[in-house]
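Notes follow once the structure below has been shown.
Note that one protein chain is taken out, while the other chains of the complex remain in position.
As written, the chains take the letters A, B and C, and residue 1 is the first residue of each chain.
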Amino acid sequence: MTRDTSSVHVPHFMTGDEWQVPTFALLRQDGSLHDGAEAPELTHDKALRIYRAMRFTRVLDERMLAAQRQGRLSFYLQSTGEEATVVGATAALQDDDMIMAQYREQGALAYRGFSIDEFMNQLFGNALDYGKGRQMPIHYGSAEYHYMTISSPLATQIPQAVGYAYGQKLDGEGRCTITFFGEGAASEGDFHAALNMASVHQVPVIFLCRNNGYAISTPVVEQFAADGIAPRAFGYRMHVIRVDGNDLLAVYQATLAARRLAVEENKPVLIEAMTYRLAAHSSSDDPSGYRSQKEEAAWREKDPLARMRHWLERQGWWDDDEERRLEEQLRDEMLAAMKRAERQPPPPLASLVSDVYDEVPAALAEQLAVLEAHVRRYPEEYPRGAAGLDAGAETAAGGQ
Amino acid sequence: MTRDTSSVHVPHFMTGDEWQVPTFALLRQDGSLHDGAEAPELTHDKALRIYRAMRFTRVLDERMLAAQRQGRLSFYLQSTGEEATVVGATAALQDDDMIMAQYREQGALAYRGFSIDEFMNQLFGNALDYGKGRQMPIHYGSAEYHYMTISSPLATQIPQAVGYAYGQKLDGEGRCTITFFGEGAASEGDFHAALNMASVHQVPVIFLCRNNGYAISTPVVEQFAADGIAPRAFGYRMHVIRVDGNDLLAVYQATLAARRLAVEENKPVLIEAMTYRLAAHSSSDDPSGYRSQKEEAAWREKDPLARMRHWLERQGWWDDDEERRLEEQLRDEMLAAMKRAERQPPPPLASLVSDVYDEVPAALAEQLAVLEAHVRRYPEEYPRGAAGLDAGAETAAGGQ
Amino acid sequence: MAHMNMLQAINQALDIAMDSDPRVICFGEDVGGFGGVFRATSHLQEKYGKARCFNTPLVEQGIVGFANGLAAQGHRAVAEIQFADYIYPAFDQIVNESAKFRYRSGNLFNVGGLTIRTPYGGGISGGHYHSQSPEAYFAHTPGLKVVVPRNPHQAKGLLLAAIRDPNPVLFFEPKRLYRASSGEVPEGDYQLPLGEAEVVKEGADITLVAWGAQLPVVEEAAELAERDGISSEVIDLRSILPWDRDCVAESVFKTGRLVISHEAPLTGGFAAEIAAAIQQRCFLYLESPIARVTGLDTPFPLTLEKEYLPDALKVLEAIRASVNF
Partner (left out) sequence: MAHMNMLQAINQALDIAMDSDPRVICFGEDVGGFGGVFRATSHLQEKYGKARCFNTPLVEQGIVGFANGLAAQGHRAVAEIQFADYIYPAFDQIVNESAKFRYRSGNLFNVGGLTIRTPYGGGISGGHYHSQSPEAYFAHTPGLKVVVPRNPHQAKGLLLAAIRDPNPVLFFEPKRLYRASSGEVPEGDYQLPLGEAEVVKEGADITLVAWGAQLPVVEEAAELAERDGISSEVIDLRSILPWDRDCVAESVFKTGRLVISHEAPLTGGFAAEIAAAIQQRCFLYLESPIARVTGLDTPFPLTLEKEYLPDALKVLEAIRASVNF
C-alpha cells in the first residue's frame, strides 16, 4: 500500500472498463508478420523442434481419438487448436523448469521428448505406465521431463505451482514453474489463493491460462462477466499479458519475457492465451449440443498449426514433402507403439497397495494378502489380477 | 467478452499500476466538508439515530471489554474505530435488507434496534440467547432485524450473501443483501467465488470490505501485494468504490449509491472502506507485539465518532451536554442489562440436541436421555446442566 | 407406472419438484442449457427458464455457498456437484455451514431447503477422481442428512423427499447405475421416507447391509449364497444419516450374523459405524464377528478396478466365513 491514492469528493464507481488489456500478436494466419511486429530469435533447429511437437500432438490426438472410438481406449482428450499455446510456452522455458499442467498439455511433453511409447503406456495403463495404471488416460507424468503428474481435480495445481516455485527460489538455481489451466478452472478458489500468494511472496511462477472459450459446455459468458481472465491480475498487482494463443511466435515471445520477469526479478506473471478448443471437451462429450458449427469453422480458419507451418515455409525451413513424411512417420510409429502397449501385461496386483505410503503398512499388506488369495481362488474371474500375481511379488515388498 | 480488444505487436506487461482507485471522502476530522464535497441528505432524526448507534457501539465495547477483563465474560471483540463504516453502510440500507456480517459489525444491530438485553443475552449465552448459548460471545443473530447469525469461519458468508440476494431478486420485492468482511477474509477462495458468481448472475448484493489494516497480527502488506481490495473488482467487471471508512457521510453516500445500482440495476458492488482496527483483534489478543503505538495514535486522531460528532455540532444537532447524558444513560442501561443477563439461567440441557435438525432424531433423543440420567446422578458435577434439567423438557420435544 | 432408467427417474423428480414448487431452483456446472454432463437436468432450463435452472461458474465452494444463502433466504436450492470426487472444495461450506446453520442460530435461520446432488462410486473406469464414495465424511457430520438410492423407483421418491425435507440433504447418485439400472417407476408425485431402511429380501441366516450401487452386488451375493443353502436377509440402508439402527438390529437379532459392504475404503468407512453400533446393541445375539467387505485402504485404481471393488464373490466369501465361523 505504498500508492498515494488521491481523494475525491464525489462518489464515482469504476468497473475496469476504464482501460483494456490488448492482445499481443505477431503472426497473421498466412504466416506473415503483422505490421510493426518482429519475430523472436528462433534457430532453424528450435523452430523445427517446436513444429514437430505441435504436429506430433495433432497426430497423437487424431490417432487416439480413433482408438477410443474403436473401443481400444476407455477415454481420450484432445488438445486440438491449442497446440501453439502449449508448445510455444514450453519452448520458451528451460527444459528443466517445472510444468504443472491441467490435462490438455500433451504438447509440452511432446516438446520435451516424452516418447511415443511413454505416451502409450500411460494411455493403456499397462505395467510400464509410470502411474501404474492408476489414473485415467491422459494423466501423464514425468520426473525426467519435469512434468508433474496430472491430477483431475481442477485448479489444485495452481497454488501447488506457487509452492513449487517458492522452493525453486530458495534453491537459487534460476529455475521457475509454469502452471497451465483453463479459463473455467480459473473460477476455483485455488486460483485466487495462488495469485495472491505468488504476488505477496514474489515467487518465480508463470500462470498460463488457456482461454479456449468453454469449460465443457459452459461458455465464457456464463463463466465470468469480465473481459477474460487477464484483469484478475490487477487485483494482485501482478504482471499480466494477453496473447493470441494460436500464434506460436507471440506465445513464445511473451513467455520468454515472462520467464525473465519471474526468474530475474521474482515477479510472477499471468499470461492469458486466447484460443479455442476445436475438438470436443473429451471423448465423452459432444459439443453439437452447445455450440454452432459456424463458430467452430471460424476458429478452424485460425488453426495454429497451419499458421506456424506457413511461417516456417516463408523461412524456407519446411515444405509439403517434409510435412507428408513427418505425418506418415508419426502415424506408423504411433500404430506400432499402440500395439506394443496393448500387448503389455497389466500392472501387478501388488501395485494396488504400493505408493499409498513410502512403505506398505502392515494392515494394507494384509488386505493385499486376502485379495491375492481371493484372486487365486477365482483366477478366471479376475484375469488381470491373476496375470500380474506372480510378477508383482517384489513390487509389493519394495513399494516401488 | 463483448469488448473489442485491440491487438498489439510488442509484448507489454500491465500490472494495474496504470490507473488507481481514489478514496471518496466528504468529512474532514473537524467535521467540516472537504472542498467541493456535498453532504448527503440526512434528516436530524436519522443523523442522531446514526450517531447514537455509533456511540452505543463504542460504549458497549468499552463496558464489555472491561467485563471480560473482570472474568465475567469468556471473550469479547471490539469494533472500535470502525463504527462509521458499519453504521454508515447500514443506515443507507432499508431496514429489512439482509445483513451478513463477519463479527465486528455490532454497530449494524445497534442501528437497527437490537436491544441492550438482546446483546447481553447473547454475550452471556444464557437461556434467553436466541442462539441458545451455543456460540461464543459476539456471534449475534436476529431474524427480526434481518441480521444473519454470525459464523466464525471467515468468508463463508460472502457467497452465501450472493445466494441470499439471488433469492431476493427472484422474489422481486426490491430488497438486497450487504455482506461485511475484513481485508484478511477477502483472501479466502469464497470471496473470489462470490464476486464472480454475483457478477455473472447480476445479483443485488453489496460487498463491503472493512480494510482495517490487519488480520489479527498480519498487516496488509503480508496479506496482498496490490493497492487494497478494490482492484479485485476489475477482475469481474464489478462496480467498485473506495471510501474513507472513518467518514460516516462518505460511507453512507457510497452505500446509498451502491444500493441503487444493486436493487435498480441488479449490479453487484464492491465497497472498500479504509479504516483501522483501533483495539486489539479481540480480548485474546495484544497488538503491542506487532504494531507501534505511534501508528495507533495516528489513527486515533482520525476517530470516526469524533468526526461525526463534530459534524453534528456544526449542524447544531448535538452538544457536550447531550453527549454526556447519552454516555451516562448507556452505561447505566448496560450495567443493569448485564446484571439481568448474568442472573438468567443457562439454556436447558435439552437445548444441546435441539435444532441439529428440524426435529430431534430418535438416536439423538436417546443420547440426551442418557445424558440427563447422568446429570441427575451427579448434579453437583454439572450445575448448569442440572439447573436446566426440568425447565428444558418441552424444548427437547419441540426442537425450538 | 413407466419403465425408465435412473437418470430419467432423477430428471422426472427434478421436473416434478420444480413444477410443484416455484421456489425450487437447480444449478451447477453444465446443468443449464446442456442439462448436465450426465443429462440429469435435461430440459429443465427450457421448461422453467434460466432464472430457475442455470450454469454456475466452475467453483464448488461458490456453488454450495450460494446454495446455502439461497436456502437461508427461503428457496429450495438443488445444487449439483458434477462428481462426488469434486465435492471437497465445498467441504467447508457443507460441514461448517450447511450442517450447523440451524443449530448455531438457535433456529432463527436454517438451510433446510438445501439439497446437494452428486454422482458417486466406481465401476466406470474412472480412476481415483471419478469413482470415489465419500459418504462417510458427511455421515460424521451432525446436521446433514445423507441419502443414497439403489434404483430408479427409489431415486425418484427419495429425491423428491430430499428436496422437500426441511433439512440439508446430500443425495449421492450411484452413477454406475444411471443407465444400467432401469425399472418401473410411478408416473406421478410420490416420496419415500428419509432415515428408514428397507428390507429388500427376507432371510434367516445372515444379514447383509449395503446402499446404492452396492445393493445389486449384495443381492447377487445373496443369490450365490442361496446355492450353498444360506438364507440372507438383505437391507438397503437408503439413508446413511440418520441411519436406521432399529431395522438392522431387528434383523441381526434374528440372523445373528452381519456383513456390511461399501465401495469406500475400509478404515473409517460407514460400515465401521454400523458394526460398532450393532455389536453393542446385539452383543448377545451375534454368532460370528461382523464382517466388512469394502474397497482397499488405497485411492481408487483404474486398470485393476475389478480387483479393487468389493464384488459379489468377495461378499460371498465373507458370508461363508461368517456362517462357518
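Criterion: a contact is a pair of C-beta atoms (placed from the backbone, for glycine too) under 8 Å apart; a residue touches a chain by one contact, two chains touch by 3 or more.
None of these values were measured; they are calculated from a predicted model.
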Chains on display which the left-out chain touches in the complete complex: A, B, C
Selected from B:157, B:187, B:212 or B:255 as touching the chain missing from the view: B:187
Residue of A:22, A:40 or A:153 touching the missing chain in the full complex: A:153
Option from A:22, A:40 or A:163 whose C-beta touches the chain left out: A:163
Positions on chain A where the hidden chain makes contact: 98, 100, 129-132, 134-135, 139, 141-143, 148-149, 151, 153, 156, 158-168, 170, 177, 189-190, 192-194, 196-197, 200-201, 354-358, 361-364, 399-400
Chain C residues that touch the omitted chain in the full complex: 61, 85, 88-89, 91-92, 95-96, 99-100, 103-104, 128-129, 136-137, 139-143, 241, 264-265, 267-273, 275-277, 279-281, 283, 286, 288-292, 296-299, 325
On chain B, residues whose C-beta touches the chain left out of the figure: 74-75, 125-126, 133-136, 139, 151-154, 184-185, 187-190, 215-218, 222-224, 284-285, 289-290, 346-347, 349, 351-353, 356, 363-364, 367-368, 371, 374-375, 377-378, 381-382, 384-385, 388
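The working rule: only the chains that are shown with their structure count from here on.
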Centroid distance [mean C-alpha coordinates] between chain B and chain A, Å: 43
Length of the line joining the C-alpha centres of chain A and chain C, rounded to whole Å: 34
Intercentroid distance (Cα basis), chain C paired with chain B, Å: 38
Contacts with two or more other chains, residues of chain C listed in rising order: 54, 57, 59, 61-62, 89
Residues of chain B whose C-beta touches two or more other chains: 189-190, 192-193, 196, 200
